[in-house]
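Apart from one protein chain that is not included, each protein chain of the complex appears where it belongs.
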Amino acid sequence: MAFALLRHAVMRSAGVMILALMGAAVVFFAMRAAPGDPALTALGEGASTETIAAFRARWNLDEPLIVQFGLWVANALRGDFGQSLSIASGTDVYTLLADRLPNTLFIGVYAIILAVLISLVAGTAAALNRGGIIDTVATSIAAAGISMPDFWIGYVLIYAFALGLGWFPAYGFISPVESLGGSLLSGFLPALAIAAPMAASFTRILRSALIDNAHRDHVRVARSLGHGPSFIFLHHVLRNALIPFVTVIGLQVRYLLGGTVVIERIFGINGVGSLMIDAAFGRDYPIIQACALTFLLIVLLVNIVVDLICTMLNPRMR
Amino acid sequence: MPTPLLRVRDLRTSFGSGDRRSEVVKGVSFDLNKGEVLGLIGESGSGKTVTGLSVLQLLPDNAHVEAAELTYNGRSLAEVGAKDMQRLRGADLAMIFQDPVGSFNPAKTIGWHIVKALGRHSVGPSGDLKPGDLKAVAAELLKQVNIREPERTMASYPHQLSGGMLQRVLIAMVFGLNPKLVIADEPTTNLDNLVERQILELIRSQQRQHDTGVLFVTHDLTVARHLCDRVAVMYSGRIVEIGPTERILERPAHPYTAGLLATARSLEKRDAALYEIKGEPGATSWAKRCAFSARCPQVTDRCTAAEPTERTVEAGHSVRCFNHAA
Amino acid sequence: MNPITFNRRQALSLVAAAATLPMSFRAQAQSTTSQSSASLLRAAITGYTVINTFDPAKVTQLPESYVVWAVFNALVKFNQKMEIVPDLAESYSFIDPTTLEFKLRKGVKFHDGSELTSDDVKFSLERVLDEKTASPNRAKLSSIKTIETPDAHTVRIITHAPFAPLLTYLANTRTGTQIVPRKAVERLGDKFDFHPVGTGAYVLKEWKTGSGVKLEAFPDYFDGAPAFQTVSMPLIGEESSGLTALQGGQIDLTSTAPFASIPNLVKDPKIKVYKQTGLNVRYIGLNGRKAPFDDPHFRRALAMAFDRQAMVRSVVFGEGSPATGLLPPAIAKPGQPVPPSLTFNPAAAKAELAKAKYPADTEIKLLIWGPTWWRKIGEFFVIQVNQVLGTKIQIEAGESNAVFSRLRSGDYQAAVWGWLGFIDADEYLGDLLGKDGSRNFHGYNNPTFEALLEKGRSEVDPVVRRDVYHEAELLMLEDMPLIPCFNSNVHNLSIPALKGFTQLPYSNYGDQFAKLQLG
Amino acid sequence: MIPVLKRLAANKTALTGAIISVLVAFAVIFGPMISPYDGDAMDVMAMLAPPSLAHPFGTDTMGRDVLTRVLYGARLSLLISISGVGIAAVLGSMIGLFIAYRPGFVSNVLMKASDLLFSFPSFVLALFLMVVLGYGVFNVALAIALIYLPIFVRLARNLAQLIVMEPWVQAAKLFGQPTHSILLRELLPNAVSPLLVQATIGVAFGIVIEAGVSFLGLGVQPPAPSLGLVMSDGREYFNTAPWVLTMTGLAISIALLGLNLLGDGLRDLTDPKLKERLS
Partner (left out) sequence: MLHNAINAMPVGASPLIRIRDAVLEFKIGKAWGAKRDLRVLDEISLDVNEGEIIALLGESGSGKTTLGKAMLGLHPLTSGSIKVAPPKAAAPRRQDAHDLQMVFQDPLSSFNPRFTVGSSIALPLRLHLKLSEEAIVERLAELLGRVGLNAGFAHRYPHEMSGGQLQRAAIARALALSPRLIVADEAVSKLDVSVRAQILNLIKSLNRSEKIAFVFITHDLGVAQFLADRVAVMYFGRIVELGPVDQVMDSPRHPYTAMLMNARKGQAPVAEEAKRSAKGCNFANRCPRALGKCHDVRPEVTAFGDDHEFRCFNPV
């Protein structure tokens, strides 16, 4: 089984790599099609022709597009994403990313964990109490949670829990590299802001998956064999509901990571998302390319992980 | 007469509530004795499956079951609490379902299912069992239903086995718990001819071996012929005829039973045209009429004016029809 | 019975367990978070996130100069009354109208341990003048003819002609005249950008793009060791976020404040507000080389088509004053009436537009950037001008660096822009509009104006000089190469415990860190 | 249609959602007409007035009525979202149906491309597209369309894959019904309700994307009103005039709540397993 799983993982990774390469191509060519000449953006219109030529040579801009793409991919594989053109002119994009990626990953993982914990509890409680008070409250909060854009939730959290109650820092983020406790505390509100809409949707999917699974034939069979409710809930209902639950978590990761972009900005977290926003304003193409690709790779990696978990949960997928 | 294993009197089961409440079982009465196989025969909408589920209290929450009498071994099932009912299920009353594939949790191995069921009731040849022995007992049970490689089967997941195989496992599991009463709800409908025959044979042999009472729900008269001691024919929520299998197959008293038999016979006889019962089955009202009257070839004015009561044809054989002379 | 109908108690306990989860972990985490300690000052640079260099000669962006003044010193500096006093120099004197002599302090150490000499001063100033350095301030110092170093602690600056603003330029960070060590610069080359070596109270310890700067006290600082061992300077893009951080206790001092909050903050005992009339100007920069702003009628029409008084109320909540010219009131000729070209006058504006060679609906994109109030300048301008003139000006948002590089490269039609921290009139008129001005992004070139600038530079009498610049300003306003909007107040916010902070009208605070303490 | 309405009325979630959505739609369509204020009219004397009868949401820093701005903004946001999601729904559904009906090379390529789009975090894709396409109303709609396209492709394909095996589709093939007719007559009508449900929820999400992008200043450009821009302003002077951010945030949430509830209710009515089919 372990071997089968490994082979499955390898196969999946191969598929993902093709997708990643396609993604790289899309990002690259779309960026080239975007308005503005990178050389002029970097050097200014007043730059001399020699300077421009040197710049073009340095960044292979005078090669055919496809060659440029190949070189870009080759460099990217070595971790060389070029240098910032405007927002941090001259800095290696790799350095920028390496600085910020841990923060983004930390907040992202933190948010996933929060969302999963909240939804496991709320979804289970709601399904167990179907039609009751807890169910109504949980589903109502879930509906409200989905209806709040994350940046709006972010402000509500800041004003309520940071400035109002003073429980959490209102701004800034202590990197996990510096202090784990500090990052857990300072990351809580942003992670919660990202997690809230996700938790809401996870709760609803878990609730409906639990209810759905509770009506499966094998549950009735288990009852007919005299198994008790807790046994049935644990082994027949919850166990099987985890499959759609995990699948949906995988699908929602793209929204979750999208959420980090705005939330990083609001909470002053130096992550890939806020870097990308700055780069978007500055039309700093190398950074935008690298950020978009980084996010793509994260989603693809998460998908592999989710896929493996699903495979472990669901024998039919093996 | 000894106390029947299962005694059902005026069982009524309905779904929904208020205006949308619909009665599916409309007053069913029968006895099932120890070691006896009773065939419950009917077409779609006749209420045969719901009757079985009502006995085991396995219906969804929106179902409402009433009965003048519903006793197992003299014990009223209506008064048994949820906890006790849970204890009765599996150990005393068990069920085999129509869809063998859906009967198993796809995420768990076959062995897990059997071991957990055995563990739940701590049963086995010697009575009490240590957890470690359960696997061996499970393997033994699988052997008894002619599964050649029990270990491999137990390590398999449900999707890796065929429907017939799964049904066999379920039968092994159910009879392995030594229940007194098994309700088999169309256990062979989804299976192929040869497998169907094997499964029927298996149920028969297990039933004999354990002296189990079986309520065999089916739509197929020919299946009943080979398996059942008695048959009860249901139409639109009621039993319209009940009696010993041979008696009913030879001399059906109800036009509906007769029609079903005629069709089956004309198939066997290779008639140029088959005997037809006109119209379509379905839940029809019994209020002040015979529900079968619209399709009945022998219908009279009386049939559409009043509800036919149960009449005895001869000892142990009764029918719900005006046209049968009492 | 439904198999998943648990009783209420079970469900409730699940919910309760979940609710306590974040709280329990918070208690754990709190013990590991350090609160602001006495040896750390957290001074946020708010409203900006871009730092491109710490090399004084190359600095252009405002946040850069905050850091530069903490790390470097110039020969002279401003005191609290904006008077020029010696800094690295012990004393200075004009030997003749074109020769300025400085006596340097002795025993001043650079961060790398080397001692300051007159050669370093000569090197630093000549470096700004060197074309290869590409300093934006080269033009300001172009009057310098030679720099002599008679001995290790004497420097003589000789100008071509009497040069009035010279001392001011030598004092102002925004002129890039901070003194750098020759050896270190030559050794580090381009790396000096992010590895600055100065004489300042603080040493740059760490810099993270877009994130912030960490400074460490320089124990050998010539003016005595600073109170704070460490200064962290986070870059916070939005001013309101800076306020949030201050209120939430994550920072101690901000470089700016959201104008909207000032009226409330003044009443807030938990926040100390520093406020002053600013040495700054906010304007709509126009590109005189591109349609439609190559037409002075069009430019003048726009200048009269919006209400500056209302703009001040709306954009900076009254924390400022409508522009009367390009020069801030503090250095402009006092008591002058507002010129008609800067007065809201729809009729005159329309009449002027009618004379333009371009139609009102010519496509115009106005670049905006930065914090909300900066954007609001553009928004207010566009709404009102479009309403008054029926023009179709549209807004395009960017980030400050990107907008600035488009200004520099001439790739724009109009942009909201402004300068803070210019102290001499020549910096405003000469640098922004002079034909050799390094910040003349407007293509403005008027010989009469140039002549007046020249006259102003060499005029030593301050009153006469002021009149000359007034004349130049009125001349410029006829051409309207850019549209002055208003001058705003400057603010700093701090926690009340912070003592020793003096606000200067150019709103810089890097040189103050050494004097600050928590009391 | 009538039975659908009846069932809608019986489903509390859907009914609440429908009522809120209708009210919001009403407010957004007619509100600006009824409002005595012009969305752009500045009144600097009345800047940052707190909520009152004259200005239920107060006024902003230029003295503009915030409610009117929110209504105009919601109108624009809705328009952007609906057109974006609309394009995605029509195009995505057709592609999805085609992929399910005609497996093969073309379908594989289409599916991979859709998967690729689906692998970008939604907001990252939005940001990226804003940079590539440039800011502005039309481009925000286009970005929303591209974000939502793969969702419809997947959903339509998954739905159609079930339907394609249905005997009536086989029968249609046997009668030589042309491909477009099979897609439109046999497949689409039987997949349309889940797609509509998804579109309803998608419109809500589109508003979030638009608001988020504009909030950052990369989407709709001022002075055009947009919910994101109004909130971005409100954030700046929250200390002085908290109502601008609060009221706008609440307004957005209510509108989204309405759409989400409606979508949920419709989903329960039409296809309780829609979420699973998405996977």
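Observations, loosely collected:
When the chains are written out, they are named A, B, C and D in that same order, and each has its own residue count from 1.
The criterion applied here is as follows: a contact is a pair of C-beta atoms (placed from the backbone, for glycine too) under 8 Å apart; a residue touches a chain by one contact, two chains touch by 3 or more.
As the structure is a computational prediction, the values presented were derived from the model and not from experiment.
Although one chain is not drawn, the whole complex shows that of B:50, B:114 or B:221 it is B:221 that touches it. Among B:82, B:136, B:267 or B:305, only B:267 touches the chain that is left out of the view. Residues of subunit B in contact with the chain left out of this view: 43-44, 146, 162, 164-165, 192-198, 200-202, 219-221, 225-226, 259-260, 263-264, 266-268, 270-278, 280-282, 295. Listed by residue number, the positions of subunit D touching the unshown chain are 166-168, 170-177, 185-186, 189-190.
Here is the rule we go by: only the chains that are shown with their structure count from here on.
Spacing of subunit A relative to subunit D, judged by their CA centroids, is 21 angstrom.
Multi-chain contact residues of subunit D (touching two or more other chains) are listed as 217-218, 235, 238. Shown for subunit B are the residues in touch with two or more other chains, namely 60. Here subunit A touches subunit B in the complex through residues 215-218, 220-228, 231, 235-236, 239-240, 243, 313-316, going by the rule given at the top. Taken in their complex, subunit A has these residues touching subunit C: 40-41, 43-47, 84, 86-91, 95-96, 99, 117-118, 121-122, 124-125, 127-130, 132-134, 158, 162-163, 166-172, 174, 179-182, 184-186, 188, 192, 210-211, 214, 219, 222-223, 229, 232-233, 236-237, 265-266, 268, 270, 274-275, 278, 281-284. Remark: subunit D residues 40, 42, 44, 47-48, 61-63, 135, 217-218, 221-223, 232-233, 235-241 touch subunit C in the complex.
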